[in-house]
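A protein chain is absent from this complex, but the other protein chains hold their places.
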Amino acid sequence: MAEKLIGTDIAPPDLVAKITGRARYAEDFRADGMAFAKLLLSPMPHARVRRIDAERALSMPGVLGILTADDVPQRDAPAEQCLTNEPVYEGEPILAVAAVDEATAAEAVERIRVDLEPLPFVLDPLESLRPGGADAHVQGNVIVDREWKSLKWTAEEFASAEAAGRLPMGEPTSEWSHGDVDAAFAAADLIVEETIVHQSVTHHPMEPRSNMAFWQNGKLHIFASTQSTARTRAALASALELDLEDIVFVAEYCGGGFGSKISGSTVMQIPALLSRKIGRPVMHRVTRYEENYFGRARPGFQGWVKMGFRADGRMTALDLYLVEEGGAYGSGDFGTAGAVAHLTYTPENVRVRAVSVFTNTPPKAAQRGPGGAQIISMLEPIVDKGARQLGVDRLAIRSLNAPGSDVRFGPRLMGLTSVHAREALELGARTFGWDEKRMLSGRRNGTKVTGVGIGLSPYTAGSRGYDGLMVVRPDGKLHVHQGIGNLGTHSIADTARPAAELLGLSWDQVEIHWGDTSLGVPRSSNQAGSQTTHAHTRANHAAAEDAKRKIQEVAARTLGGAPGDYVLDGGRVFRRGSRGSGMSFADVARRAIELGGHFDGHELPDDIHAETVTAASKVAGQGLVGVAKDNYGGDGAGVYSWVVGFAVVELDTETGVVEVVDYTGATDCGTVIHPRSLGAQVLGGSIQGMGMAMTQRWVFDPKWGVPFAKRLYTARPPGMLDVPLNAQWAAVGIPDPTTPVGAKGIGEPPVGAGAAAITCAVADALGGRCLCRTPLTPDIILTELEGLRKPYSPTATHIG
Amino acid sequence: MIDEVDVNGLPTRSVSRRTFIKGVIAAGATASTAGTLFRASGGGLFAATALQGTAERLLTLNVNGQQRRVDVLPNETLAMTLRYKLGLTGTKLGCDRAECGACTVLVDGVNHYGCSILTHAVRGRSVTTVEGLQDPETGALSPVQQAVLEGGGFQCAFCAPGFLMSMTALVTSTPSFTRDEAASALSGNLCRCGDYNKILDCAMRAGELARSV
Partner (left out) sequence: MATIRDMMPAFELFQPATVEDAVALLAEHGREAWALAGGLDSMDWFKDRIKRPRVVIDLGGIPDLTGIQERGEGLDIGAMTSLSAVAADERVRSRFQLLADAASQVATPQIRNQGTLGGNVSQDTRCWYYRSGWPCYRAGGNTCYASAPQAMNREHCILGASRCVAVNPSDTAPALVALDATMDVRNRRGTRTVAAEDYFVGPAIDITRMTALKPGDLLTSIRVPADWAGARFYFEKVRDRGSWDFALVTVAAAFRTAGGRIDQARVVVNGVAAYPVRLHDVERLVTGAPASEETAQAAGDLAVQGARPLKYNGYKLALMRNLVRRAVRSAA
């Protein structure tokens, strides 16, 4: 019998390369004659380039060329160019210089004089919305119906809000509602209202987005760091107006993306264009300093929320207003934020209003649980405030408000494939020991007080309709071609397991091919929104079913009988009940090549994506080809996974320092494919959330419009001593009935869970006082504890 | 292995020539076939960025048990020498500022940030990188590598080489340690995937394996 592959711990096939130093990330590739690029970054938050004088640089020995905004594909804002003549944030790349070595390139950049005309800038969305406030772009500060607009609220709207210490709420650019919130508030037994601030946080993946490129025989060879291999090549081809087949895209390993490397990076174009210009390979080593600027960040929110509760804790109304810091090129996290809030508490009456404002801060992008993580970390302690006032248990209030599988939520009242949030709450409570640990709440030990918190966090976890591609080769093995990237989730291997299981193979009979488009990789998801596990177990399952049918057909043609007489196991196909007869997969592969046609990939299904057609043509003739589109259906229902985090913190009342001493994460993400890897996702994502809530920060000087906290030691991603070191995890493990393997994604929901468990636990330690802002650093907490005058307004962000 | 060189061009007479080690000699040469600061390979013009009148100096470095001859500029860091001159790209650069630990290597068995130590400062000392952890004879994984393999450690793994080196320093210097002690010993390495719990599991297992060797 073949071993069971789903639900077991199997080390990913690249692990040995990772621990011996052989794994090659983008900056590890070399090419003969490789030159180096250095960027000139804008020193101003908003400016126009009047003139560039590069003569002194270009005359330096060793300088090979310069690339300016005039040399790169032109885009109209809010689309982003890789180099610009109108920088809209400090640190935006203006030009690049290539030289024989980096030191020369750096010195050349220093010799370039750029004449910049300073333009008005704005960092804080609310300041841009104020009458007379600056717009981040010359075209405006918001985009409504694809048109730039300069949106200003009235002085009265600001004055009345500021007098009341709450968020000003003028005209939004987005609004949706269900039911009647005003009537529901009038009927509510309890109303809780807060102004909230969630900071913007940088992604800071460990690997900066370095890349290297050269041209050979008219083709661009590029070595980059990205989330999806297939989709990044497509994005680059579109940006550079190249045919897909004119790009050999190599991205074998990705040192973390977390959303910041969806479809690669805009700066990826620079070495490609510079290399074409100077006729030599170009390496651009992106520094951490640069990563801080153009490595993306999660947008922050300034918000206001009003919740109405029935006496038993049921949330009857939710009114949410979000002002999103859109950064230099815009962002739309408010959309998922509103939907996730609606989904988590299922109030019958809901209104979500939002405005996303462009600011002269570095570009924003999806960051692991975009919108959802922020809103959950902010709303959960406010739900606790309601529970406390109503005398309802905090676990119970979440169970009461959490949806079941029949939920409809969001602006279009979308349904979901499966929801087991309540089961996750129960499992988490049991694993954590909620009944005992909630008793620790408020316990004092010297100057320390204990707080306990729960955060329930859903997020998207799947998509459909992608293609799988695999070959049974004459070596008898199944070769699975993956268009998805290798960003550390182990999904290049784990999403292939269903294929192996379906074909009756043991894991050592499977080879994974990934990270190089010249190998032939099928169209993939863009690996955002935790799609990968769901989307690609489906796609690979579909391709494996195709392979299985073909294997049975080959056996029937060769050995007689009907295809349905044949079963597959252990790398052989044989008539049911006569294991000793039949054919090996090696023989099947050879026979498939003889038969040709659809057996060996020379004829392809007509519903697969053009990218997959190209990829399949590369493997045609190599063996028996399984290739298919995921036609399992289910469109219309969303796929969401859930994580609930439980935390115990100890807060030192004399220093404001918070220590997370205990944490459990429990998830509903359908079938568990790889337990150890799932646990790493649950806890790792939770830890990212803790960093977001506690330690990470970005700080901007409002007068000069520039960021500080741009080093790791000032941006403060959490280290080993900032996180719980005996954390536990658990999975409900109920298969999603709408997908063949039953597995949903997991990457994103833990971030909100980890963050919210902390914001709730800190509020609990403070006796129920919700500070309603992040990060919860010692200064912020101590200011509260000591009753000091707050040096910041309730809506202030980016302070420090 | 110390390259003691002449004090050719030394601007002061008051310095004792005998005891003086000047890592980088001043010389008349303005061109060199050697890789300058991070030129990968091949021809091209000599970088004009070095001080006029200076040139790089051949050093012998002991890396992973081998003597390696290499041209090193005065301002060159060990991580850059390893990555761009010795082909040892296992050592990663995550920040280049002694903040993330991806570049961690062992110098005489002690973990250091390779990005923030001058290559000239490790002459005569033995350098170990992630490529040097396997047994050179048998290719067997080291106890730390074995533990990580068994434990399915790391996600994106860009931090892995650095963590492996800090773990190696820990298990070779400390016969037994608690989970908290391991956390402290590894606290100079960042993992943005947040895989700290699993990394610590691996570190504890590495300690067991190292003790059983």
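Side notes on the structure shown:
Letters are used for the chains, namely A and B, taken in the order the chains are written, and counting of residues starts over at 1 for each.
Keep this in mind: contacts are C-beta pairs under 8 Å (C-beta built on N, C-alpha and C of every residue); 3 or more make two chains touch, one makes a residue touch a chain.
Everything numeric in this text was worked out from a predicted model, so none of it was measured.
The missing chain, though absent from the display, is touched by one residue of A:16, A:58, A:106 or A:734; that residue is A:106.
Interface note: of B:104, B:146, B:168 or B:197, the residue touching the hidden chain in the full complex is B:104. Touching the missing chain, out of A:209, A:314, A:572 or A:716, is residue A:716. Interface residues of chain A with the unshown chain, by the touch rule above, are 38-41, 43, 102-103, 105-107, 109-110, 112-114, 287-289, 447, 654-657, 695, 699-704, 708-709, 712-714, 716, 718-722, 777-779, 782-783, 786, 788-789, 791-792, 799-800. Residues of chain B in touch with the missing chain: 11-12, 14-16, 19-24, 26, 37, 49-51, 54, 73-75, 77, 96-99, 101, 104, 110-113, 116-118, 120-121, 166, 169, 184-188.
Heads up, the rule we're going with is that only the chains that are shown with their structure count from here on.
Between the Cα centres of chain A and chain B there is a gap of 33 Å.
Partner chain A is touched in their complex by these residues of chain B: 35-50, 83, 88-97, 99-100, 102, 129-131, 133-134, 141, 145, 148-149, 151-161, 164, 179-180, 183-184, 186-187, 189-200. Of all residues in chain A, only 9, 11-12, 15-16, 18-25, 27-28, 30-36, 60-62, 99-104, 106-107, 204-208, 253-256, 258, 283, 285, 287-288, 487-490, 676-677, 679-681, 683-688, 691, 711-713, 717-721, 723-727 touch chain B in the complex they form.
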